[in-house]
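Here the structure comes first, spelled out in structure tokens, and everything after it is commentary.
On to subunit A.
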Amino acid sequence: MRVVFCGVGALGSQCVLACRNLDASLTLIDFDRVESKNLLAQAYVKQSLGKNKAQALALQLANFWGVKAEAKGVRLEAHNVEALCAGADLLVDCFDNQASRALLSAHARAAGIPLVHAAVAADGSFGLVRWDARFVPDAEDAQGQATCEGGEHLPFLSLVAATLARAIQDFARSGVERDAMISLAAVTPTASGRAGA
Partner candidate 1 sequence: MAILNITYNGLSCDVPAELHAETSDFDLKRIAVEIVRCGDLPGLHIANLADDAFEHYVVDRFDTPEGGQRLYLRPKVPFGGGARGA
Partner candidate 2 sequence: MTADGRAPVSPREVCFLIGGEGQVLWSDAGPSPVALPDSRARWEAIWARRGELVEIAHSHPIGPHAFSQEDRTTMAALDAALGRRLRFSVVSPSGVVVRDAEGNETTTARDPAEPAWVGELRRRSGIKE
């Protein structure tokens, strides 16, 4: 099974770490580079400062856990989405902007590839894990939500990332597509289905 993580920022990087024991090959896509502020709420370590995020996370997985992952340090765009997602059995949307989510969603639907989205509210009050058939992206002003900029919401971001990792794990084991809504009070299952159902 090949799982492709699209965006390895706050949610994506933490989710990838939680997926490191999956019986799957992991591909990481992100054009961005690790900056000091990213250390506050993302899975990166000081030694990764300046590196491309996808490459830095792949390096950390290899160095700390002996897990191999493929890194693609490019921006996912209309002209390369097909190539970047080729061979994927599951796409994971951890982007921080509507345009990239919509592009990925359109490709997943056209190519028939399962896709799960994860998102957090800008004020860190709730998060969602939702499979593509039931996902409608919210409009937002700019890339990089405030929740990802500081370290204030790290526990909550970790909660959403862990819930997403569990949804990926369930899909890998049994093909079930579980949605969830996450708040600081609870992780609430909201729907489930099966691929193609």
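Note that in this section contacts are C-beta pairs under 8 Å (C-beta built on N, C-alpha and C of every residue); 3 or more make two chains touch, one makes a residue touch a chain; residues count from 1.
How these were chosen: all candidates are chains of the complex that A comes from, given by their letters.
None of these values were measured; they are calculated from a predicted model.
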Of the candidates 1 or 2, report the single one touching subunit A in this complex.
1
Show which residues of subunit A lie in contact with candidate 1 when the two form their complex.
31-33, 35-36, 49-52, 75, 144
